[in-house]
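Structure in structure tokens, see below.
Shown here is a partial selection of chains from the complex, left in place.
A and B are the chain letters, set down in written order, and residue numbers restart from 1 in every chain.
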Amino acid sequence: MIIVTRAGVSPDEIDHIRERVEALGLRTHISVGDRRTIIGCVGDEARLAEVPLLSITGVEAVHPVLKPYKLASREFSENETRIPFGRSEIGGDGFTVIAGPCSVEGLDMMRRTADRVGPAGAAGLRGGAFKPRTSPYSFRGLGEEGLKILARIRDETGLPVVTEVMDTRQAELVAGYADMLQIGARNMQNFALLTEVGRLHRPVLLKRGMSATIKDLLLAAEYVMSQGNMQVILCERGIRTFETATRNTFDLAAIPVLKRETHLPVFADPSHAGGVRDLVAPLSYAAAAAGADGLLVEVHPVPEEATSDGEQSLSLEEFDGLMTGLVPFLEAVGRVPGGAATAPPA
Amino acid sequence: MIIVTRAGVSPDEIDHIRERVEALGLRTHISVGDRRTIIGCVGDEARLAEVPLLSITGVEAVHPVLKPYKLASREFSENETRIPFGRSEIGGDGFTVIAGPCSVEGLDMMRRTADRVGPAGAAGLRGGAFKPRTSPYSFRGLGEEGLKILARIRDETGLPVVTEVMDTRQAELVAGYADMLQIGARNMQNFALLTEVGRLHRPVLLKRGMSATIKDLLLAAEYVMSQGNMQVILCERGIRTFETATRNTFDLAAIPVLKRETHLPVFADPSHAGGVRDLVAPLSYAAAAAGADGLLVEVHPVPEEATSDGEQSLSLEEFDGLMTGLVPFLEAVGRVPGGAATAPPA
């Protein structure tokens, strides 16, 4: 932590600041400048993070030196985290595509979807049973019935399933059916929920919040990891900006920044980022080119009849085209389509 | 709902769109332009909201005509909603200030705070027992012990207490102690939590999310209201933008826009909006001038020792100054300081 004083700070004020810092067991280095004084604080920065340094008289600015996340940081683990997922694994040299409809609408449409996306190269199936909807009057999912459909399709096809958990009370229930738990963008800072899924033994797909910085996203992962669950996948899905030509603004640079900052796998969700079907392919290719470990893609047998997010859902034919189109980009980045080749037998 | 077609749409495509709309029981009016066709849809727009119109071939744009919120809208209620709060009420001609520390840190500091802010004109006391913190390593509140302290101070002073609920599982517990339930900015779209507090008989102070539009905020209120709890207070507390000189960007215009759109009371939180103590007074005066019904202000007996948000907390003396400073602005807008004069006896 570095503390910068205001111009004209008095020696007594500097002493008071120094005492506050040293009382917490840190050492201080003081550089007296022409107008301002710099107080470098060496030691356990986490202790200082709790102190409202800016409210101390004479303090003008405070600059943290260390990252506020530990378990999620590159410095914690030299190796990339790999997460078993069905017959393959996420992370490493593979590239994992998880596909399916926004909402689980019934057994038939899920079966039709799974029967097509699996052979096309998807490593897992997605589908919402509990749906976060902006309006209370929108369709909010089939609930446990939806979870049962997902589990049945998994049993039939071998595709592991991913579904969202929205409520701490449902976490165990959902974990009983699903292979991976999704935390949606609107719940990225639902800290009670993060804590809860941190106690479960299920990988967590953590979507970036619409106004979350990259640091916020890593701190949300830290919540889950600090409870003991180290299987977290981060997912860039667009942030909210002034641009209205797309549903959200896909922050592509977040992918390489996250790969530099953390050992956790990084996914992209081109469907929510762009918000329309035509953008799914170019955003997917770009995400692969920028180093993503996988994609979360919305696919529906009849997009025009989807109960939610039909505008951004690929048809089954379009998904085939996406998977074919991805191949040269995956070759360019040296990745193996359909999950890591080095995956252990399930 | 108005549907605009792409240039060069075919008559068959227009027929298909029309059939989809009419099958839901709406009528259509078709205006054929030089390049595009406009299809006006008359009837129950809510049915159409579920249909992914943009995914239908030939559709270029869709413009809703009606507001997506009903219970929260001005059209639902001609009268301003008034909410009993201790010995006064929120809404109407009063101006309600709720003050207290970010976190309940102990009995003494809460008592010191209440003993000063009550006589200074605060109508209620705030304090967090369950704290949403960006880092899992920060202080996260005293939990139920904090709730007991709040209730005890309420009994001693008569000041009603407001505290945050973060988890569906805690909602009843918190409602057992608190006079008003706060939903924090990060949980504004935690739909499970909104639904849960909608089932309780406690007023809800709903803070705007950092990336929530005004429409999103009203839809979040609609979630609570659609469960039967009509006692919702909206709170502008700053949104996230590129500007870093303040913690958030205080969207002052949201206050008059909300007053135009809804019958619900509208508060401002100058502490979180500005993020530093010096901005609390000018932002408070401005909120009053723009028509707010009240304020949520952070106050701490010793801001420099606060376990959270000390930078933006007023000292007890500063709070006295704020309340004195507010008087001429409240007179200018014709409001009664300290809660509505017309309040019925509690």
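Points to keep in mind about this one:
One rule holds in what follows: a contact is a pair of C-beta atoms (placed from the backbone, for glycine too) under 8 Å apart; a residue touches a chain by one contact, two chains touch by 3 or more.
Only a predicted model underlies this, so the values are computations on that prediction, with no experimental measurement involved.
For this complex of identical protein chains, the structure file gives a whole-complex count of 4 copies, while the figure shows 2.
Everything that follows uses one rule, which is that only the chains that are shown with their structure count from here on.
With centres defined as mean CA coordinates, chain B is found 27 Å away from chain A. Touching chain B in their complex are the following residues of chain A: 46, 49-52, 54-56, 68-69, 132-140, 166-170, 186-187, 189-193, 195, 209-211, 216, 219, 222-223, 226, 239-240, 276-277, 303-304, 306-311, 313.
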